[in-house]
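Note that one protein chain is taken out, while the other chains of the complex remain in position.
Showing subunit A:
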Amino acid sequence: MLLGGIIAVLDFHTILLMFLGVIIGIIFGSIPGMTATMAVVLFIPVTFSMDPISGMAVMISLYVGGISGGLIPAVLLNMPGTPSSIASTFDGYPLTQKGKAGKALGTAVVVSFLGGVISFLILIFASPLLAKVALKFGPFEYFSLIFFALTMIATVTRGSFLMGIISGLIGMSITLIGMAPVDGVDRFTFGFIQLKQGFELLPVLIGLFAVSEIFKEAESGVKKEIYDVKTVKGFGLSFKELKEQIFNVVRSGVIGTMIGILPGIGGSTASILSYGQAKKSSKYPEKFGTGIIDGLVASEAGNNGLTGGALVPLLALGIPGDSTTAVLLGALMIQGVQPGPLLFKTNPKLIYGIFGALLIANFIMLLVEFYGIRIFINILKIPKEILLPIVFVTCSLGAFALNNNIFSVYVVIAFGIIGYLLSKVGIQLAPLIIGFILGPMAESNLRRALMSSSGDLTPLFTSPISLLFLIATLISVISVIFRQYRLYRNTNFN
């Protein structure tokens, strides 16, 4: 069946379009502000005239390319191209600063591919079963999962744990602006209509990470930084290094896939959770954030693992796992296909064609980025006084393109200034973004949960899935306290 699906995709015309899809997806992913979803939306009209398998193959290529393209600016410029690549900046950029940009890019590309393959394997073997498990997630289970994910604030924080918590809370307080989830009541809008929708993630992310960088550079006087851009051989990663990372890749790929299966969580959470788990189980957690490949491996395998996972609820239940799969659902319906449990019986050729397309798209992504690394790395040769203003204009355009609204450009600039000011008082931006992403999810699920139980919190502890996540949260918090205590003891006794 699977072989039949792969053969159905292996048509010269389709493969050519898939190559184009991956390249365009990578371009979209690498421009801060442009997303994989935008790329897929843009190509929907192109797929109208195609048969469903070819059309979906092109869409999936754009999706895979878009998710993986975000790693390029994250690694080279410390600016996540997409929210999914946020955790790739933590270790990817320090590696670039150490003169290991080629190695960082190569590693990220290889593990992105492996993460995609892991999610593909899970997709073909376990999609109907996993979809059933995902259906058991109610608001209490979602809240517990997000509560657990919030403990990652402690994991990604470098230095003061207290500043990490404050940073996370500031991130959450920013999300309070706009209409409240569940009942849509206005909060903190102060009569401004533009604030009703709240702040979108992308302009905030671009502002905090990309625009604030311009101010930081200006403040320190733009120095001629010469990065050691060596000629990249192969993927810049030895087989031995890859072998050492295999467990990390598999764990992160599985985490990414599982997060992808749960509707509405998203790639950013997948990469943050994968990064957090890699750091927790590492023998040298203190080195995370200083430029080691372990952190980059976890983030990239995690966010690419999401691609297959997000297809599970889409194909098995007809529920989209994220914004891009929501667009894919629309594209399938335009083609006259109704995804759901019956699709496995009524149109197995299409299902396995989509599975095959996911695998082939990952191979194409590997090939394109293998040659692409040699081109991307040249970005570092551009002097900062030229590169940073161009990045600013591109970011502003990317934000504007989100909804053709100039307000998004204002948000980018405002958050650029906020990011700069916060960095002056030692606030790290990674926990702030985690708070920003997870805050609204935590709120909406907590409110839904409490409303469904008439204010009773008992189901949090009686539901096995919820209890499992709460225990994981407790273990996570205890390990953080223990780590902080050990650190405090070592500093005071040495």
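As a working rule, a contact is a pair of C-beta atoms (placed from the backbone, for glycine too) under 8 Å apart; a residue touches a chain by one contact, two chains touch by 3 or more; residues count from 1.
To be clear about the criterion, contacts and distances are computed from a predicted model.
Chemist: The complex lacks one chain in this depiction; which UniProt name from "Tripartite tricarboxylate transporter TctB family protein", "RNA polymerase sigma-70 factor", "Heme exporter protein C" or "Ca-activated chloride channel family protein" does that chain carry?
Modeler: UniProt lists the chain left out of the view as "Tripartite tricarboxylate transporter TctB family protein".
Chemist: Which residue from A:211, A:359 or A:418 sits in contact with the chain not drawn here?
Modeler: A:211
Chemist: Please pick, from A:7, A:176, A:246 or A:342, the residue that touches the omitted chain in the full complex.
Modeler: Counting the whole complex, the residue in contact with the absent chain is A:176.
Chemist: Return the single residue from A:188, A:461 or A:482 that touches the missing chain.
Modeler: Touching the chain that is not displayed is residue A:188.
Chemist: Given that one chain is not shown, which residue among A:82, A:396, A:428 or A:466 touches it?
Modeler: A:396
Chemist: Kindly note down the residues of subunit A that lie in touch with the hidden chain.
Modeler: 34, 38, 42, 162-163, 165-166, 169-170, 172-173, 176, 180, 182-183, 185-188, 211, 214-215, 217-222, 384-386, 388-390, 392-394, 396-397, 400-401, 404, 406, 409-410, 412-413, 416-417, 424-426, 439, 442-443, 446-447, 450-451, 454-455
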